[in-house]
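Here the complex is missing one protein chain, while the rest keep their positions.
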Amino acid sequence: MEKFDCVIIGAGPAGVAAALTLVRKGLTVAVFERGEYPGSKNLFGGVLYSTVLNKLIPEFWKEASVERHITKRRYSILSKNSEMAVEFGFEDFNHPPFNNSFTVLRAKFDRWFAQKAEDAGAVIFTETVVDDFIYDKGKVSGIKARREGGDVYADVVVCAEGANSLLTEKAGLKKKPLPHQMITAVKEIISIPKDVIEDRFNLSDNEGMALEFFGGAVKGMIGSGFIYTNKDSLSVGVGCPISAMKENNMKPNDLLESFKSHPVVKKLLRGGKTEELSAKMIPELGYKTLPKLIADGLLIVGDAGGFVNPSLYREGTNMAMYSGVAAAETILEARQSGDFSEKGLQGYIKKLEESFVMEDLERYGDVPEKLSEMPQLFKEYPDAILKMVQGYFTISDLPKDELHRQAWNGFKDNISMWKLLLDMYKARKAVL
Amino acid sequence: MKIVVCVKEVPDTAIALKVKSDSPEIETENIPWVINPYDEYAIEEALRLREKFDGDITVITFGAERAESVLKSCIALGSDRSIRINDKSVKDRDSLVTSKILARVIQNIGYDIILCGKESVDYGYAQTGQMIAELLQIPCISAIKKLEIPALTIEATCHREIEGGLEVVKCSLPSVFTAQKGLNVPRYASLSGIMKAKKTKIETLEPDALDLNTFDFKPKIKITNLSYPPKRQEGKIIHGTLPDTAKELLRSLKEARYI
Partner (left out) sequence: MSEKEIWVIAEYGDEGIKKSTWEVVTAAKELAGHLKVKPVGVILGNGIERFAEELSRELESVYFIEHPLLSKYDSNAYVSSLYSLIKDKKPDIIIVSATFRGKDYIPMLSAKLDCGLISDCVGFDAKDTILFKRAVYGGRLIATFKFEESELWIVTVRPRCFEYKRTETIKGEILQVKPVLGQQDIMTAIQEIIKETTNRPDLSEADIIVSGGRGMKGAENFKLLEEMADVLGGAVSASRAVVDSGWLPHTYQIGQTGRVVSPMLYIACGISGAPQHLAGMSTSKCIVAINKDPNAPIFKIADYGIVDDLFKVVPVLIKELKS
């Protein structure tokens, strides 16, 4: 087997971004992907933030498999059968670069992205699992792939294996995440004709919408439900920390079912046909718990490195791509001196620290922890507020003043005003 | 020994298929394609025969450019030569058209053994191997689960699946065999094989160059409609505990005269 300049484990956004950057500079790169094709195991769709991608492949939306660009966002808090929502729509996002947010189906998008790297010269081995690293005097000098002749050598290895980061753990760079640091997400693709989607969400051609639901959407747990509009399907899912699911004795599938059957959500999904269901775990490690990101001959990128913005805006793919590019640039620099030791790869950490990646992670790093200290935020408050508002809007024979008084008293009886104000303050500080 | 293997690409069976609204075809945009699973047994058997007798393996497919990835996976496994016959100009076709084209190409290549899959899992015709044999006037043993060719002979003994058992059948070479599951366990490609495949260019042929009669390109059967099968009524879950559930089940089955 020949030797490559660089071997990359995983053909997700992080690995491919690294590969593309390296082959463009003339390096020989092999990418190993366990799935049948890149993206085949990444069934879920979502919103792709594309500031990094747009630099790698300018105006990628002209050729990539993107579904819609997001012009509208809606945030709602659900109680058992009511909704409180804010919706934003921005006409400006209808022009390039479309606010760098697109809905994508990963099975299509990852495949396209990997093809770009392959076209540029990367060698992608699909259906090939990497089992371990090869060490030479303590330095990573290659990988062991589960195939005949599977020992492949390289100057440097980039591990882009994603959230389920067995190899990173094996290399001793990372501990198993704790349950509250792991989010389980289940998602379905529900097909609905294009014109029906556009009518229902009031979108014109190619415009898209991202809807996030809190509170009763996920049984009052920390976490959220979402609906993203694709071309002729919706990505519908829920995500909650594993610890919260355990406490509430919920199974991921049941949670999704209950979300889908909430009266507000049900209306948005009517007539749809479930095409595929997938479940996945995402680590939301936060800044304080990031793994060690470099070792002699090895860099960790993407989800494997824990770069998921734990705020309510998930920005995994963008951060994954950024870290992939940063790793690649570090490797290019290290080649100058021929030093691929941990010391020689320090530039990677520096690049991350100077970028939005670390800044965001630092800024929002402890959100999950803070929020988990305030379960009432997602449970009692939405219910009480919605009940009160419903009281205000209810039309009946009673005089208006009387109704309002009743509603307010009902709210006061349930919720301590003092605590509410304190919690709102804390939550605002944590999230915004 | 000259071995020819016919392979076909088919949509991955694991995904949901959509029917086009304006023609009896499936939407092929963005669906994953794989090698027909039975053809994997055919190629594996070819590799084993070559290990035993030497010779070379030519893999052919009649299909779209996309199908080259299937040929590449055969190169990765170790086939020597691969040919794609471009199907662009022969859009409507049935197994007989396909077989005439494949048979002509095989004739030009030369052959001692021709291996096909038992059937392709897209349209499931289960015809092509047998038709090729007839067109080449050689024997065919279909749906084989075992193939034995003793050294220094030109005689093959096969096990062929039949209802309620197996038939042990002999024939002399050259001959066509169609592979049934159980024939062997296909190997995985080695990394160096995959590297080699990535670098190999596939030969392509145009059907026009085959010197066939235009009449041979006319299909004799045609699809008029493609639709989803009627949905089975979701049945009822018998709630309760044992032995009540079991009794209730048997009562229902008896009532409906299934038992």
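Lettered A and B in written order, each chain numbered from 1.
One rule holds in what follows: a contact is a pair of C-beta atoms (placed from the backbone, for glycine too) under 8 Å apart; a residue touches a chain by one contact, two chains touch by 3 or more.
On a predicted model such as this, the values are computed, not experimentally measured, just so you know.
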{"item": "Chains still shown that are in contact with the chain withheld from the display", "value": "B"}
{"item": "Selected residue (touches chain absent from view) among B:S21, B:S89 or B:S227", "value": "B:S227"}
{"item": "Contact partner of the left-out chain, one of B:A42, B:I60, B:V105 or B:I141", "value": "B:I141"}
{"item": "Where the unshown chain meets subunit B, residue by residue", "value": "11, 13-14, 16-17, 19, 24, 26, 37-38, 94-96, 99, 121-131, 133-135, 138-143, 145, 157, 159-171, 180-182, 218-229, 232-238, 242-243, 245-247, 249-250, 252-253, 256, 258-259"}
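Quick note on the criterion: only the chains that are shown with their structure count from here on.
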{"item": "Separation of mean Cα positions, subunit B and subunit A [Å, integer]", "value": "40"}
{"item": "Parts of subunit A lying in touch with subunit B, wherever the complex brings them together", "value": "1-2, 36-37, 40, 65, 107-108, 123, 125, 128, 145, 147-150, 152, 275-276"}
{"item": "Residues of subunit B that touch subunit A when the two form their complex", "value": "12, 15-16, 30, 32, 34, 188-192, 194-195, 198"}
